[in-house]
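Once you've had a glance at the structure underneath, I'll fire off some questions.
The other protein chains are all here in position, but one chain of the complex has been omitted.
We call the chains A and B, going by the order they appear; numbering starts again at 1 in every chain.
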Amino acid sequence: MQGMMIARAKELLQDGTVNRVLGWQAGEFAYDITPAVFETAEELDAGFVYNAFCGNNLSKYLIKETKKDGKVLVFLKPCDTYSFNQLLTEHRFDREKVYAIGIPCEGKTSGEMLKAKGVSGITGIDEDGDSITVHTVYGDQGFNRSDVLEERCLTCKSKKHVAYDELIGEDGEVLDSHRFDMVAKLEAMTPDERFAFWRSQLSKCIRCNACRNVCPACSCEKCVFDNPESGIAQKAAADSFEENMFQIIRAFHVAGRCTDCGECSRA
Amino acid sequence: MLEVANIREQCSWIHKDKATATEKAIILGRAAIAKVQLNAPLTAGESPVVKRALVIGGGIAGIQTALDIAEAGFDVDIVEKQPTIGGKMAQIDKTFPTLDCAACILTPKMVECSQNEKVHIYAYSEVEEVKGFVGNFTVKIKKKARYVDENKCTGCGDCTTKCPMKNVPNEFNLGLDTRRAVYIPFAQAVPKVATIDPNYCNMLKNGKCGLCAKVCGAGAIDYKQKDQYIEEQYGAIVVATGYNPIKLDKFEEFGYSLSKDVVTSLELERLMNAAGPTGGTLLRPSDGKHPHTIVFVQCVGSRDTSGCGKPYCSKICCMYTAKHAMLIREKYPDTEVYVFYIDVRTPGKNFDEFYRRAVEQYGVHYIKGMVGKVAPRANGKIMVQASDLLMDEQLHIEADLVVLAAAIEPDKSARPLATMLTASMDTNDFFTEAHPKLRPVESPTAGIFLSGVCQGPKDIPETVSQASAAAAKVIGLLVKDKLTTNPCVAHCNELMCNGCSSCERVCPYGAITYSDKEFRMPDRTTQLRRVASVNPAVCQGCGACTVACPSGAMDLNGFSNSQIMAEVDAICQK
Partner (left out) sequence: MPEVNAYKPKIVAFCCNWCSYAGADLAGTNRLNYPADVKIIRVPCSCRVNPMFILRAFQRGADGVILCGCHPGDCHYTTGNYYARRRMTLLFSMLDYLGIEKERTRVEWVSAAEGAKFAATMNEFVSTVAALGENKRLEDLRCKE
């Protein structure tokens, strides 16, 4: 898959369809993938990766990339195409300046999950159907894909692309996911139990803003939390109330715009 | 700077205990002070008014509105999609409750429109695009090609008698007879100009014929004519798009499509009109014989919650049916007339007296009950099965003619027009008024006014009074040189705006527009960004956008986010 993507990207760069490629490259660690922009075939060969760790939703990066001259090629997983469309309806980027290629996804592997299973020294990953092979400095280790999935991928809602210029690989189907199971469980609780649950969840919040930074719906030029005039500006969470407040307001702001891409839970 | 702490209505008049009332008064005062500290001076803007009005629709509503506006000395344009103005009233034979002929009272008004130099008629034209706001609308009007030069055509009608395409259904007579491919809808048409129907004209379709051009003494025929687009500025727009009877194909039980002798009430108007297909003699469309038994069915599709028809009362049917029944009994006393009704609704000046006359003086058989089935027979008769609710019996009437009082619905052009005007509509596609009781002729969108049935079913007297009321409102607007705008309007902080359109979608007035603006970035580069801006002349200050805005770029003058927050804080303070 990675080879096919690089080859197609090179073609499109060469024939002038696009000027840049938005994709992924390895970060500090092999499982720590970051989005990256490639401008030449050489850069693609050197850095471009696509593997089971490439969870990042690239659609948000289009806002910045389409501000530049020329056209940008972007690779979108099925869940990313939903964010892509949402950003489009909000006029956040110019569709004319984007060439989107849909790529299949079988669910991404969680680095945290591997670490929890005692895997360390990861150097790479391979996938073949339901099995995952993790390469480490201590040798290879095999896993079932479903055992090491990202939490959000457990409740994947769709393998079908809703926006693209072309597809590499097969398009999938909308899935019958169980993503509202937890909601149903919470709704069955009493208000006291629910409050206790959320307190325990939200007390983990350290206001690192990572959820906001990766969220494709959180793409404001200036966030209300950073604007002293909004009356709710805050930096760090000083007490339990602010943790609550931040999450409620953020939830309200993305209501109706959230596409369930799950980037926030990954971050 | 002014803020009011409402101590009287909210404190002293309602709380009996002095101590708690005083405590509350202090808190209310504190809230008002907290808010007033954040007040910013409000300045009302001004916007100029273009002293010209547009009336969309040239029926009696549009005509009356236009004439009244012109009377006050303002220029007014009428846009009518048909080749002539006149609308439905031109097709009607007599009017209730006075029984004077519709054409006799309508055509002088049509002529007045054509002769008044303040009135300009764009007939055979449609509104294509509306931009701008109250006092300053820019409207694009599409003048459809008539293939006849309006300025040269004298309306002599030579072409309409020579055209070889004879079998074109005549829409003015609702298809009860035929016209030629080149036609003038009726003798008193305004403007009296021929129109070539491109769907039937052989010359336009195949390039063969050209007979009309040969016979035209004025040389007015122009087969190469194209649609023209005109752009004009207006201070106010009046919607007078009127109505149509609904299609009856969903009402199989009434057999409208099965027999030519089952007609709608509007078709009956043409069958009784001296200028109609039968020259005013009431004859059956099928065999041209005099009908001797006529059954009228009321509420066909009106007050119908089954989903086939309309849930509302069409209002005019009770009265025009009484009129039809009376006229038929007057002209042909040997005819038996039956009217099946759910209720007879005749509120209005001299209306109930009129209906009573039909029953008592003219002996029309009014039967409370619904018609179950209308079935044409091989012998040409029509079997009507109905129940008489008061006598509790089933009736079988052998009729010669059945007349259906079809519900009326707003013209199909109204919905897209409402979108263009950002004027709101109800679920039945009637335009909504700004206030159902106190502002009945204004749309909630400033500068848009409503006249006639486009706002709700009404008869001619009501339509005319509403038309004049709309004109009065328009005159009141046009007489001003400048409009003072409400200072409590929304404004957008462009630095924070994402251009996401959330605010545009919730704005009921279409006051928000977007443009690309250049911004200097911290790194000294410039960036083009889509940002919102609020037109203060259109914004009414509801604040819906301020909440829809995810980044908080939208705020409302006089009720800013920080002011309301300050009030909340002051109230909740210990």
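Quick note on the criterion: a residue touches a chain if its C-beta (ideal position, glycine included) is under 8 Å from a C-beta of that chain, and two chains touch if they have at least 3 such contacts.
Bear in mind the structure is a predicted one, so any value in this text is a computation, not a measurement.
K.L.:
Using the contact definition given at the top, list the shown chains touched by the missing chain.
P.N.:
Output: missing chain touches A, B.
K.L.:
Which listed residue (B:Gln225, B:Thr335, B:Thr432 or B:Ser533) would be found touching the missing chain in the intact complex?
P.N.:
Of these options, the touching residue for the absent chain is B:Thr432.
K.L.:
Out of B:Pro444, B:Pro461 or B:Pro487, which touches the unshown chain?
P.N.:
The single option touching the absent chain is B:Pro444.
K.L.:
Can you name the residues of subunit A that touch the chain not displayed here?
P.N.:
With respect to the unshown chain, the touching residues of subunit A are 186-187, 191-198, 224, 230-232, 238-242, 244-245, 248-249, 251-252, 255.
K.L.:
Which subunit B residues touch the hidden chain?
P.N.:
Counting only subunit B, the missing chain is touched by 6, 8-11, 13-17, 20-21, 23-24, 27-28, 31, 424, 432, 444, 488, 506, 508, 540-544, 546-548, 556, 558-559, 561, 564-565, 567-569, 571-574.
Keep this in mind: only the chains that are shown with their structure count from here on.
K.L.:
How big is the gap, in whole Å, between where the Cα atoms of subunit A centre and where those of subunit B centre?
P.N.:
51
K.L.:
Considering only the defined contacts, which subunit B positions touch subunit A in the complex?
P.N.:
495-502, 514, 527-530, 550-553, 561-562, 565
K.L.:
List the residues on subunit A that touch subunit B in their complex, please.
P.N.:
67, 89-92, 219-224, 227, 229-231, 253, 257
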